[in-house]
Structures are given as structure tokens and as C-alpha cells.
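Here's the structure, in C-alpha cells; my notes come after.
Left out: one protein chain. Kept in place: all the others.
Moving on to chain A:
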Amino acid sequence: MSRPSLKLPHLAVPVPADSLKGRRRSGSIVKVEEVGGRTEELLDRSAYLNINANWVNAKGAWLIHVVLVFMGKIIIDTIPGMTQQISWTLVNLIYLNLSYLMFHWVTGIPFDNELHGGAYDDLTLWEQIDDGAQYTPSKKWLFTAPILLFLASTHYTNYNPWLFAVNLTALIVLAIIPKLPQLHRQRVRFLTGDASGVSTPVTPSFPQMENPTSITDAHFK
């Protein structure tokens, strides 16, 4: 039994013609992509309660923000040589960074991962809260907490313009923009190369590129 030859006509017609473009598109510098919207992922998420995202609805979880900020301010104030400006800036920045890390950077779920079969692997905690509904009470609280902190800090100190700008940009970039409903389940990607989705790179042997008249009957003998 001799080895099979590979020079046989390709008979299958791939239906989505645009997925064959493969390498012909140039990579963009910035691209906004939606994640986690496939039907099977939606189904897998709705199978069980997600305890990793339900805890933010508890009132204690709301109070803890106030308590932690309070304690943080007191601790930072104990550092010798601390002025009010730097202290408030530090509290602001640490709060914003930690809440960004927790709500908008880390994806996936630590508990009950087997129940959901990886359906939450691409979603941050913010996107998991309340199954993706917007303007729920917890989300409203989480929206206003950093704003209140910022307003309190500007009220109690007199920032020089630089620190004010730092605080304000941190607030907008780390707390306001990621929480906007327009950015729900969107990801900004930089410098993607060829996006390999369902398509694969079109190889030279793929008949599309070959001259159709070059295949003759002799190939079938």
C-alpha cells in the first residue's frame, strides 16, 4: 500500500469568504473588542448563582469602603513628615488603584470555577456584578464612592494645581471610565498583529491562489 498523494482537487467550499482574508489586513494600533458575548457563555453563566459577584450587594460591602478609607487615612497620617496634601493624595491614589485592580483588572472567578465551566474567564468583577445589568444599586454606590472621596479630599486640603490634576486624572481614568456602561465587556487592544480568529493563515497550497488551469486530468490518473 503506497503512501497517499496530496495533489487532489480541493472540493470543499468554505462559506465565510471574509475569514480567508487572513494576512491581507494590516494590524491596527488600537482596537476595541467585545469579549464574553457568545451564546454558550451566556448560557453557562446563567446556570448557577455567581457568589464571586454577589457579595458586593451586601450592605457591609458598602460600608467597608468608608471604613477602609478612614483607617487608611489615619495610618498614613501617622507617618512622620506627612502633609495634608500628600496624605490625601496618597489615600486617593491607593484607593483608586486597589479598587481598579480588584474590579477592573483581574478576570475570572476564584470560587466555584467548575460550576461555570470557564464562562467568566474573560470578565472582570465589575462586568460580573448583577449579571451585567447597569445602574444597579451596588454599581451606583461604587461609582459615587471615589467621587465622594475626591470631593472630600479637595474640600479639606488646598491642593496645588499639580496634585489636583494628578488626583483628578486618576479619578477619571481609574474610576470613572472603566465603570461606564459603554465600555461593558469591551477591551482595548494595542498593536494586534494578524487577528487569528476562526481563520488560519492561507497557505500557498490553498487552491484559491493557484491558477485553476494548471491542474489537469493527469493529476487524477
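Everything below uses one rule, namely that contacts are C-beta pairs under 8 Å (C-beta built on N, C-alpha and C of every residue); 3 or more make two chains touch, one makes a residue touch a chain; residues count from 1.
Here is the rule we use: contacts and distances are computed from a predicted model.
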Inset, instruction - Consult the UniProt record of the chain that does not appear here and report its protein name from "Glycosyl hydrolase family 13 catalytic domain-containing protein", "serine C-palmitoyltransferase", "BHLH domain-containing protein" or "Cytochrome c oxidase subunit NDUFA4". - result: "serine C-palmitoyltransferase"
Inset, instruction - Among A:Ser28, A:Gln84, A:Asn97 or A:Asn158, single out the residue that touches the unshown chain. - result: A:Asn158
Inset, instruction - Write down which of A:Val66, A:Ile147 or A:Val173 is the residue touching the left-out chain. - result: A:Ile147
Inset, instruction - Decide which residue listed in A:Ile79, A:Leu101 or A:Ala133 touches the omitted chain of the complex. - result: A:Ala133
Inset, instruction - Could I get the residues of chain A that touch the absent chain, sorted low to high? - result: 1, 3-4, 6, 8-15, 17, 20, 37, 40, 42-46, 117-119, 121, 130-136, 140, 143-144, 147-148, 150-151, 154-155, 158, 164, 168, 171, 176, 181, 185, 193, 196, 198-201, 203, 205-208, 210, 212, 215, 220-221
